[in-house]
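With one protein chain held back, the other chains of the complex are shown just where they sit.
Now for chain A:
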């Protein structure tokens, strides 16, 4: 997948960005949760491959309850589409939906469960900068508890031979986080010691039910990334963030824009390429399989 994505990166940088691999295929981006970059990224990816792309933004709160999720799935299924790209605020919702349709389904993020294409684009970004993934130490910092990005990255980075650390206050870590194949730190400076990659997570205020942290000020003081804390990491350590950023909450604003250290914009670029690769692979395997 990463090799294939590399090819699409080059293609996206060239003058002729369009291909016809997915000509005649229909993709629906079905988003039950707000998203700008993931949705746009999937839309661009589909269009560059020549597919017809439709965006459907369904406000999850306006939907009475999930019955509509299955209704929506069945309705779209009846329209003979090829790929459904789905984001939903509930863990497992994309899987539930995939059981009800016979087109390909891509998980564009489900609750606090998984966000696989984000992990792929993060891996691609790292590999292009560092040349490899195995042997690297990656610190994932912040709101791991509510983060699907963290979970997908833990799985992918571990399977590619990287060492993963989690750095967070105890209230923002899931139960038995150490059982996920990671080292757990509660001190930012110790957690960042000699790491190759610092992956910051968004503090998901919208997912916060109850008191997980006392204040933004306190959070930034102990767990926000700034130049001072970054000194603990390797001198060439890269800073990543899945976006959208809370500047001054988890990440110092200047640092985010520091082209020497931050690859946040590159992640966005890789996102389109990775999603093109996903769509390409999935539709090849579909080939006529769903008339």
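Worth pointing out:
By our rule, a contact is a pair of C-beta atoms (placed from the backbone, for glycine too) under 8 Å apart; a residue touches a chain by one contact, two chains touch by 3 or more; residues count from 1.
Here is the rule we use: contacts and distances are computed from a predicted model.
Missing chain, UniProt protein name: "Dihydroorotase", from among "Probable septum site-determining protein MinC", "ABC transporter permease", "Dihydroorotase" or "Chemotaxis protein CheA". Checked against the full complex, the candidates A:49, A:93 or A:263 give a single residue touching the omitted chain, namely A:93.
Among the residues A:43, A:82 or A:114, only A:114 touches the chain that is left out of the figure. Within the complete assembly, A:148 is the residue of A:25, A:39, A:87 or A:148 that touches the hidden chain.
Among A:176, A:215 or A:285, the one in contact with the hidden chain is A:176. Think of the hidden chain as still there; on chain A it touches residues 65-67, 69-70, 88, 90-93, 95-96, 110-114, 148, 151, 174-177, 179-180, 209-210.
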